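One protein chain omitted, others in place.
Order of writing sets the chain letters: A, B, C and D. Residues in each chain are counted from 1.
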Amino acid sequence: MMKKSHTLALFNDFEEAGQAIRDLKAVSLPGFRMEDVVIKSPIEHPELSEMLGDRPVYVQWFTLGGVLVGPLTGLILVASAQANFLLQIRGGRPVVPVPPDMVLTYEFFILSGVLMTVLGCFIGWKLPGRRSPLYNAKVSEDKIGLLIKADPLVIPKINEILARHKPIEIMGEDRR
Amino acid sequence: MSSSIIDRRGFLRVLGISGTAATLAGCGNTSIESGVELVESYVQPEDFVVPGVGVYYASTCAQCGSGCGIMGRVREGRILKLEGNPQSVISGGKICGLGQAGVQVHYNPDRLTTPMMRDGDGLKPVSWEKAGAALSARLGASSPISGEQIAFLTGEISGHQRVLLDLFMDSFKSTNHVVYEALSPAIGQAANKAVLGVEQPVLQIDKARLILSFGNDFLGTGPSPVHMAAQYARFRKAPRGTLIQIEPRMTLTGANADRWYAIKPGTEGIFALGLANSLVQHQAYAHALPADIASVLKLYDKETVSELTGVHADTLSHIAGMLWENSPSLVLAGPSAEGHANGFQNVAAIQLLNLILENNGKTLQGQPAHPFPQLEPARSSTAALAKLDALMASGQCQTLLVMGCNPVFTAPAFVHFAKHMEKVPFKVAFATQLDETANQCDLVLPLLSPLEAFGTHVAGYQPKGVEVMIQQPLMERLYPETRAFGDILLDLLKQRNPTAYKAFPDYYAYLKTAVTKAKPVFKSSASDDDFWEDALRNGVLHLELPPTGLQAHTEALKLGKPQVSESDTQYPFYFVPSIKADLRDGRHANLPWLQESPDPLTTIVWDSWVEIHPSTAAEMQIREGDILSVQSATGIVRVKAYLFPGIQPDTVSMPLGQGHSQYGRYANDVGVNPFKILNPIFDERTGELAMYATRVVIKKTGENAMVVKDEGPTNVQQGRKLVATLAADQAALAKEVSRVTQ
Amino acid sequence: MSLSNLIKNWSTLRVKRPYEDQYKDKDYKWAMVIDLDTCTGCNACTTACYAENNLPVVGKEFFGKGQAMHWIRIERYWGENEEMEGKFPDRGAQFLPMLCQQCEAAPCEVVCPVGATHHTPDGLNSQVYNRCVGSRYCSANCPYKVRYFNWWQYPERAWPNPLEQQLNPDVTVRSKGVMEKCTFCVQRLTEAKNRARTEGRRVADGEVTTACAQACPTSAITFGNLADDKSEVARIWARQKVDLAKDKQDKEEDLRGYRIFEDLRTYPSIVYMERVRNFEA
Amino acid sequence: MSHTVDLHTPEDKDIHIERKFVPKPLDIDREVSWAKINKDVLRSLERPRPMFWVIFVAALALFSFGVYCEIYQYQNGMGAADLNNPQVWGLYIATFIFWIGMGHSGTLLSALLHIIHADWRKPIYRYSEAMTTFSLLTAALFVLIHLGRIWEFYYVVAYPNERWVWPNFSSPLVWDATAIGTYLTSSLLFLYTGMVPDLAICRDNARGVRKKLYTFLSMGWQGTDRQWANFRVTYMTLACLLMPLAVSVHSIVSTDFAVSQNPGWHITSFPPYFVLGALYSGCAVIITLFIVLRYVFRFEEYMTMPILNKLIKMTFAIAMVWNYLNLIEYATVWYGDNEVAKAQFIYKITGTYAPVFWGMVLCSTVLPFALLIKFVRTHMPTLLVVSLLLNLGMWLERVQIITPTFAHSQYPWTWTANWFPSWVQWGIVAGSFGWFTMLFMLYCKIFPAISMYEVKEMVHDQSKMLKARGQ
Partner (left out) sequence: MTVRMKIMLVWLSLLMICGSAIAEPFVQGGAIGSQTDDGFNALGPVVEQPIEFPHNTHAGQMGINCMYCHTYARRSAVSGIPRLDKCMGCHKLIESVKDKPRIKKLFEYWEKKQAIPWKKVHDLPDFVRFNHERHIQRFYFREDRPVREVCGYCHGDVASMTTARRVKALSMGWCVSCHQKDHLENVSTTKTSNGPNDCWQCHK
């Protein structure tokens, strides 16, 4: 299989980019799949993303894991630390008192939830990572970019489709 | 806390690297170390010296004249703490705060470490050879002085030190051994002697059902506070006695009274006679007094007495009623009753009550005659000081020796002691620390601290039988250049009379010989050495003697019309100095523990203050901390005001003991010295200084400063049940478990 | 090991003190009785404590700032309510020696962030100086305000040579920034317990006492082992019907024993005996 | 624009109610272009108004003085602060609560308003979140400063160690430490995660060292659809976790007091009271910073008056709730009829520290009503002064919680009447304000203080909405 190549088209607004995606979806080209289309935009645009098909997000599962494991670990850590050999009676309370441990468990619950969520997010982002081969600073300003990965052979065809929707610019790897 | 009371003195010599190497324990080393500190190491210690275990040695407390037996906890050659010696009847195993602070006399950072000699304006350290030469030149064998030319001024001194001192003075054919205690009870003693036949009757506080005390602070500053406190504890157990205190300014004892009454200063005798008048109305006491006295007593009716003393008339009959309901009772006179122009009269009148109530032999007893009267403390008096002062002023006195006495500080301003002292060409002080008097001397000789020296003490107040207290070193001397007072005296005596003292290489040898010689009196059959060892181990030689009876000389009382001195418009306030249990006349102001120990009644520390009743303060718009000028005819001091409810409204009070200028870092520049504003008023009968008779005027200066005290902004309990009080008739004291009564 | 300990001893780790009488089978429970009727307020105990426990003398300036270090302080009240009654304190002053109450349910213990203060098996409220970080939360939480903080580096100022030689080697000299308080003279207790253990016995009544109790001229302070029924302290507690584990005592009118702030449920180890006054006088 | 609503009542179909919708000023001008947003915000990283440097240098000076005081205190002991036996905490803990409290509004603005999709938060949430983070850092500093042995602070941290000892998990201070640690970590992560797209913008427009910094921090963000999708979920999840966390943090801080038996502290309503107080003081600070940033960085177009107006309304609402809880607290004390607590309360309002209490009442209870006046809401200098006074009031509130309780506790003997903090204490407290301002200003200089991508969304959404309405 040949090494795939990229192309990046910049559009002025979401509608034009949407049209381009619709067109891309309609055609069937060898060596090009819809999964290889990536939108790069300055803001989030869920409708546009939905057009690309179902792209699942796993972050919630990390959160779930975090909020389950965190409190359990926290509680066991706290309680077993209280019950170690140098255990100390304090203020007439039991050595392993429940209310304070609950407070700490709660904090552990949130902390590990947050940590795991962020962790999951970064994994989902595939960050930190290298930049993909094609990038234009304008996508962080006001342009919408479509990054398409495909066989080098079909790239011209794809560019053609993209060009229909008044892109400001189409960048290819060879042109860099 | 091993209570093995062990006595050897040998351990002092064989200590190797002793405690002097020990630094601030616990401060420096906070990690595991190797090869940094030295191990406590011994050459040849006694068997009982175990590193890490404290050993207790018996000795005698020299902080005041009570002669309490103490025990010192010694570890690694350092004396750490003093406890009471249970062998001693006087202390009964207890100790007061003043006694505790004895270690700070010993470890005081301002201790005198070498002899000092006058060089120009200041004192310069010199060697003992030089100091000894100067001393020999003046007081040696060839000394020309004698008689009135030499004077030895000391504080209360007893035991063999006193014996040697007397011998020393004898060698000069002089009787000028002047004993001056600023707070001496001389007036009371004279009155007691006149009425009861003894200077200081033995009190049985615990046996009394009712104590009526006219300003007698037996719990704080009496002749033997620790012993009296123990008696007081028994007095408070079932059947619980009642304490009524009548005084112008509340003392510590007054603060513990069941009922406290304020009275105009100096009228205590009138009140006592008023009581006597009421008592003799009662059948049981009707014939207690000779008719002539009884008839004059009639002048002292309730109303007159009430008007003169400021005490409500009903109180008089109430107390009289209490007195005849509760027998045996005990009526006591204290310094605030004694220290007046009519002080003798006051005390005699108060003792008259004891006679009426037939307390003699029950709660008051005579002290048995001491088998060694030469060891007893010499009586002090201000009259003797005045005589010495005159001697110095006239230039007759050639040599003045001072020990344990600081008249430059404690003598009233009108005596001009410091000025007259300058006229004496050779002045020697024996001291552990420089004070105002020593600073004026030409030669100052450093003494061992009481915890380093051998000695004997005999208390002036012997509560039970007779005790000779043994003082022994608890520690090796801190400073090699310091010497025992006894040794210095002995050296001088040897120069005066080489043959008589040949047998004694040092004061220790003298003491041991002298004490063992007394063996027969103590009915001991032990060998000399064993007797001596026993004495050291116990710290006390006790001889059980029955108390003697008291006499009744009602004629000593000169009765007249009840009258008081006219009120003085220029000086409207009575001035009542108060004696603090720990600072006394100021000789303990150099001890940081005592400076920081709050005054029990005001909780003030590190300061002087003037107490004024809140109602008077409100009239004069005085708030706490306002700096007032307190002015008498003799002098003026500026001092902070403290509002104190336990004081007669037209009276102000100041604590004694502060106001030092040359007494080390802890005493200097703390407070003011009220001795300096005392007026020259003397007791009419004895000629002693009347300390409580001064009158003053107080003025606001407009300045204000914080009063440093433990008490916060409130001095009441705010209803929070901190100290609960139960009525005596409700408390089932008899059912209680108590060690005190067992 | 800790986890297994947790599982194995779960029930004992959940014991609430002191109402589930934990001293029943114990050898020691140190306690005290202070008789306010015989306490004269003379301050001998305070000075004895300075001598025994290496308390620094802070000096006038710091005392004035409220930074004194007296583990036992004698309080003097003029009245029980919000105002003093009458013109004079007719019934004398009300003295109260206040020291750490060694509470069984001590408010200070719970709040120490580092666990520098805790309850020892013999019923003392301990303070471990080298663990203390100085958050002062314990003092903030102490209803009796008997904890004292080292506001300054006192050892540098309080014991100029040779005063430092008086320091008790059994007691740590505290540096700046740590909390301290009355320990019931734990160095004496430890020594006595060790000796008794070596000799295979329990510490006898009267064998060991605190510095304050030892000095007290009127013997107003009694110290001893509450776990020993025959000790004087235990007998007084029993006679005064004060139960360590109760926060409200059902005692008769004529009994004098009470504990301060019992209603705060701190279960103090010090019983005060009411001051008695003859109101007929 | 008017608009008729047909109610379709079955009985009488003729009834028509006419409603008038007054056009509200927009939160932000919808015509502003995305490129301009980038330009305006990025400009703030380059050249602020000179006032920025005035503020920064003043803060630096204040901070340096605080550091000097802290060194002095470190070397001499806590006595340098004139703390004493009952007054063991002084201003340190009061200021600690103040800073902790301040941190709560950032979360409220960013998390709570995010959850409920209140769009007006978007231009202002970034700096309020930064404020949260820095005020937490400052608060954590006070935890250390007030320790007698600051060099042993790590004893409070639960970490496995050779000595086998652990911190005391029953101590509210350890809860505090844990809660603050959690909150600091979480809000830092929240701030950072939310900032990644903006960091990418900065990266794309920066040069030199800054470029390297932004490149490192943005970690290769490209704004792909996957990244955006994950971002949305993450951001919402974090917001959901942060809300209960924020509530728990300040209620835990309140347990420092509420679990103790001291009169004036042992109050059940303390946790909500603290949380509301926290939000209150935070909102006040946000208003202050709003005015400052708006001026210093020329953000007039984004931090608009309508947004400020909403903020002020929210502040007012919170102030009223706080007032209510305050009243409830006193009512509880009074009705609870505990003599000691009552005496303490009376002391608080009449005793030595009564000026503190009445100062609080004036600044935090009475002054918020000034926000009802339009002039106050629209006149920036006045509003600045008012918001600063609200802050002062909230600081006084913390002081009046702590100092009078120590001064008038259970135990009468240790009451204090004239305790006053020393210059060292004032210096450290002042230094903390310098430290916070310094950090915050530095942050705004280095990172975009306005969330660019969200303002873009806002503009986008607004144009969409208006388009839908047919404008």
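Going forward, a contact is a pair of C-beta atoms (placed from the backbone, for glycine too) under 8 Å apart; a residue touches a chain by one contact, two chains touch by 3 or more.
As the structure is a prediction and not an experimental result, all values here were calculated from the model.
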Shown chains that the omitted chain touches within the full complex: A, B, C, D
Selected residue (touches chain absent from view) among D:Gln75, D:Asn161, D:Thr378 or D:Ser463: D:Asn161
Given B:Ser41, B:Thr175, B:Ser394 or B:Thr701, the one touching the chain that is not displayed: B:Ser41
Full-complex contact with the absent chain, from C:Gly86, C:Pro121 or C:Gly206: C:Pro121
Chain B residues touching the omitted chain (full complex): 14, 16-17, 25-45, 50-53
Contact footprint on chain D, counting only the chain that is left out: 160-166
Hidden partner chain, residues of chain C it touches: 1-3, 118, 120-121, 124, 126, 128-131, 170-173, 183, 186-187, 190-191, 194, 197-198
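To be clear about the criterion, only the chains that are shown with their structure count from here on.
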Chain A and chain B: spacing of chain centres that average the CA atoms, whole Å: 89
Junction residues of chain C, two or more chains touched: 68, 73, 75, 77, 96, 107, 110-112, 115, 261
Multi-chain contact sites of chain D, meaning residues that touch two or more partners: 165-166, 168, 170-171, 174, 410-411, 413-414, 416
Topology of the chain contact graph, where touching chains are joined (line, ring, star, complete, other): other
Interchain contacts (touch definition) - all pairs: A-C, A-D, B-C, B-D, C-D
Residues of chain D touching chain C in the complex: 76-79, 82-89, 146-150, 152-153, 155-156, 165-168, 170-174, 177, 256, 259-262, 406, 409-411, 413-414, 416, 419
List of chain A residues in touch with chain C within their complex: 76, 79-85, 87-96
For the chain D and chain B complex, residues of the former touching the latter: 339-340, 343, 410-418
